[in-house]
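Presenting chain A:
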Amino acid sequence: MSQANLTPLLEVQGLRTAFPTRNGTVRAVDGVDLEVRPGECLGVVGESGSGKSVTFASVMGLVRSPGFIEAGSIRFAGRDLTRLSVPEMRQLRGRDIAMTMQDALTALNPALTVGEQIAEVLHAHAPDLPAGRFARRRAVRDRSIEMMRLVGIPSPESRLGNYPHEFSGGMRQRIMIAIALACRPKLLIADEPTTALDVTIQAQVLELIADIRRELGMSVVLITHDLGVVAEHCDRVMVMYAGQVVETGPTVQVITDPRHPYTQGLLRSIPRLSMRGQRIQPIEGQVPELIDLPPQCRFYSRCPQRLDTCRQVVAMRAAGPARQARCIRVGEEMQ
Partner candidate 1 sequence: MSRQSPADPLVRVDSLVKHYDTRRGLVGRLTGRPGVLVQALNDVSFTVRRGETLGLIGESGCGKSTLGRAVLRLHEPTAGRVTFDGTDVTGLGHADLKAMRQRMQIVFQDPYASLNPRRTVAEIVGLSLKLHGLTRDRRELRDRVAAIIENVGLKTTHLDRYPHQFSGGQRQRIGIARALILNPDFIVCDEPVSALDVSIQAQIIQLLADLKREMGLTYLFISHDISVIGYVSDRVAVMYLGEIVEMGPVEAVLERPRHPYTQSLLSAVPQVDKPGPRTHVRLKGDLPSPLNPPPGCKFHTRCPLATDVCRTAAPETRTVGDGHTVSCHLVTDDVRLAS
Partner candidate 2 sequence: SEIRVGFTLDADTLDPANHRKRETETIIRNMYDGILTRDGDMKVVPELAESWTQVSPTVYEFKLRKGVKFHDGSDMTAEDVKFTLDRITVEGAMEGQTSPRKSLLGPVTGVEIVDADTIRINLGEPWPILPAMLPFQEVVSKAFVEKVGTDGMATQVNGTGPFKLVDWRKGDSIIMERFEDYYGGATDIPPVGKACVDRVIFKVIPENASRVAALLAGDVDIVNELPAHSIAQVKNNAATDVMTVNGTRSFFIALNNESEIFEDVRVRRAAMHAIDKKLIIDKILAGNAAPISGILSPDAFGHNKDLPDYGYDPDKAKALLAEAGYPNGVDVELDTEGAFKDIAEAVGSLLTKVGIRTKVVVGEGSQLSSKWRTKGEPKTGDMFFTSWGNGSLDPFDIFVPTHRTADRGNSAGYANPELDRILDEAGVELDQAKREALYNQAEAIVNADLPYLYLWVPQDVYGVSKRLSGWKPSADSRINLHDACVN
């Protein structure tokens, strides 16, 4: 995919999403900027709790109460989503931006057949469906079968009437993708589509997403914490840590030459066959709790290279063409 300067499909600026809790406000997303260009696949990596899901839940307008978007703008195809009314947002969801949930095992309603779950999104958005009641039903059914076939479910006609528990994990994930793609959205947000799956199934699913992306020319956001997945499938990557983006850039560059110490640590802590016998070097410590964080580099307490000067608010810095990282060292190197 070219890096042509097309206008971004999705552009998020200064997004802050917070959850008031008894112990204080959790700033789950704290000043995230990002953009997704048409046709591109953006990988989002980061540790559990780093705000990946909340960021995109904010984009979808699905932050669970008591959470709320404090600040920021979310522009999708030229429209500011934060300004849309609830019905307008509903119209948009599922039709223009679709999403698959982190856990395929719990994201499908156990009490409804998969056929119904696919059909209802078609009914809700009715993209070019015939008007008559009966004809419409038929069209929806045909479309559902087509979607199931597209995601590789064998004999879809007979399986429309099955319930989610009658499918394997991989198939459920595929059904969720079928639901997400039913209205041919412009943007697919795939939130950890493979964490619950086995490697061989994971490969199948990721391949499927890649194929469909190519076919439909849609943009994909692939949320994961597996750098391997990103390496294989994404054009660009965005690394998150504690509610902030710490590094972005073209995948190959970020992986071969990580600039942020967290990205470096992450890469180092992946066990590799080639490293047998050597010690892996895990990043010590834990991700900080996102309450009342001091105004300093969020990675400070775990950073092996920390300096006193890190105890200040650190902004994103350019780390090369189309690359940025949130570390004061990056600036130094550039200078």
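Picked so that all candidates are chains of the complex that A comes from, given by their letters.
Quick note on the criterion: contacts are C-beta pairs under 8 Å (C-beta built on N, C-alpha and C of every residue); 3 or more make two chains touch, one makes a residue touch a chain; residues count from 1.
If you're wondering where the values come from, they're calculated on a predicted model, not measured in any experiment.
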| item | value |
| --- | --- |
| For chain A, as assembled in this complex, the candidate in touch from 1 or 2 | 1 |
| Complex contacts: residues of chain A adjacent to candidate 1 | 47-48, 154, 168-171, 197-204, 206-207, 210, 225-229, 231-233, 251-252, 255-256, 265-267, 269-273, 275-276, 279-284, 286-287 |
